[in-house]
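Moving on, here comes chain A:
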Amino acid sequence: MTTVDGRHTLDREAERLAYKPPEVRHDIQGDMETEERVEKAMHHFVKNFNSQTASYLDGCLHCGMCADACHFHVRTDDPRYTPIWKLELFKQAYKREAGPFAFFYRLFGFKKKVTIDQLEEWQHLLYDSCTVCGRCSLVCPMGIDIAGLVSMARHGMFMAGLIPHELHETAKRAAETGSPLGITADKFEDRVEWMADEHEVEIPMDVEQADVLAVMSSIEIQKYPQSIAATAKILNAAGESWTFRTDGFEATNFGMLSGNPGWQKEATMKLINAAIKIGAKLIVLPECGHAYMALRWMGANMYGKPLPFKVMHISEYMADALNKGKIKVKKVDTSVTYHDPCQVSRRGGATQAARDVIRHLGVDFREMEYGGDYNWCCGGGGGVVTIKRADPLRHRVFKLKMDQVEKTEADELLSSCANCRQSFDDSQEHFNWDYKMGSLMKMVAENLEDEA
Partner candidate 1 sequence: MTLKDPIRSPIPYNRGNVRPLLNEIIHALDRLLDDDEPTVIDLASLPFAPGELEELEQTLGTGELTAELDALGKSFIRETEYPGVWWVEHHNTGGEVVGRYIEITRSPEILMSQDADVGAGRARLRDCFEHSGPELNKEAGK
Partner candidate 2 sequence: MDLLDFARGPALQVAAYILVAGVLWRLVGILMLKEKPEFSEPRKPGGFMAALKVIYTRSFTAAPFKRATLYPKMLAYVLHIGFFAVIFLFVPHIVFFEGFLGFDWPGLPNNVIYLSGVAAVVAGLALLVRRLTDPVLKLISNFDDYFSWFVTILPILTGLIMPVRMGVRYETLLAIHILSVAVLMIWLPFGKLGHTFLVFVTRGTTGMVFERRGAKT
C-alpha cells in the first residue's frame, strides 16, 4: 500500500500514538548483492540510449506540464507522479554515461550513479503509477515521448530485480508456460473446442497453411472466452482462410510490460514463427492494446527486418472488412460510447478503425469529451492491473474515466481491449458502478448478417 494522497500527505517522521503509517513497499527479486543490482540497472538503462532517446532525455525543459496530462498526478496532486520525474533516474544515467557532456558530469560529479534507495523508490513510480498510456507525450511542448522512455527505463528495473512482484511472477509465468495466466496449448485447445460447441461455430485449429493467423490474449481465453467464438464468426463470415495455432496463440507480451527485452522477443518470435510456418499473409491481433504495440510496431524490430506479413488489430480488421463489404452487420438500436485502448488508438494510430466499425453498426455513437486520442486511460495498462498493491491508486484514478463515460449518458460502453475490460470490471465491482464494459468485437459478431 502506498500513500497517494498528495493533498493530505502524512508526515511519516512524526511520532503517532495509535497509527503507524505503512512503509512504501517495494519488491525485490533474486538474491543479488546491492552493488550488482545497481550495476545491472545502470547497464540496462544505458543499453537503451540511442540518438532518439538521447534527444528526448536531453531536451526536457522541466516545464512540468506533463503532470497535467497524467491521470495519476491529476487525481492525487502528488508531484512525484509527474511523468518526467518518473524518468529522473533514467535521465541521471543518461547524463552521466552517454550524454554529450557525460565526461564533465562524471568528472565533477554533477550526476551521481543511481543508488539502490533511489531504484527502490522509483519502483513505485515506474510501475504502480504509470500505465504507459502516453497522454503526457502529447502535452509535452518539446514533443518528448515520455511513455516510450518509461518502457525503456523498466528494462533496468527488471534486470536489477526491482519490479513489483505480481508483475514479475506474471511475466515469469508467461516466459515459462507461454501464457501469463499459465494457459497451455492443451487448455487453449479445450477452450476453443468448448466455444465451438457452445456457439456452434467452426473454429479452425493448427491448419498447416492459412492466409490469416488469429491469436488471442490469455485474459480472453480465461475470462472472456466468447471472444474466441466472436473472432471465429467474424473471420468465417469474411470467408478468410484462417486458423488458430497452438504453437503461437498468445498475443499478450508481459516481457514488454515488465521490462525484460529477452522475454519480449521470445513471445514476439513465437507469433512471427507461427505465421511464417503457415505462410500467413496477416496476423489478426485480438482485443488487446499492448499486443498491438508489441507486434504491430515493435515486432519487426524484434525480428530485425520487415515482417513478411501484415499485422492488424481486430478493430482494424473489422473496419476493413466492413468497408470492403466482406462482412455486413445489422443496425443496432442503442447508444454507445467507446473507450480507446491507449496502445491501439493514441500510440498505435488505429483510432479511426473502431469508429468505422461503430458507424457500420448504426448505433447512436456518443464520443466522450476528448475521447479518441486524448482519452483517459483505464488505469490498468502497462501491467498496472496485475499489481495488487497499486489497486487503491488505480481505483482512485479510475474516477476520471467514470466521469468521462457518465457524461456521455450512453447505454453501452464498449472497448476493444481485454486488459481495459479487466480493469473496468475490477473497478466497476469496486465502485458498484452502473456501466459494464462490453466488447466491440462481440457486438459485431452478434449482429453479423448471415448472407455476406
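The candidate set was assembled so that all candidates are chains of the complex that A comes from, given by their letters.
Here is the rule we go by: a contact is a pair of C-beta atoms (placed from the backbone, for glycine too) under 8 Å apart; a residue touches a chain by one contact, two chains touch by 3 or more; residues count from 1.
Fair warning: this is a prediction, and the values are worked out from it, not measured in the lab.
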| item | value |
| --- | --- |
| Touching chain, any copy counted, for chain A within the complex - options 1 or 2 | 2 |
| Candidate 2 partner contacts - residues on chain A that touch it in the complex | 6, 49-56, 58-65, 67-69, 73-74, 77, 79-80, 82, 84-85, 88, 98-101, 137-145, 296-301, 303-307, 310-311, 345-351, 370, 373-374 |
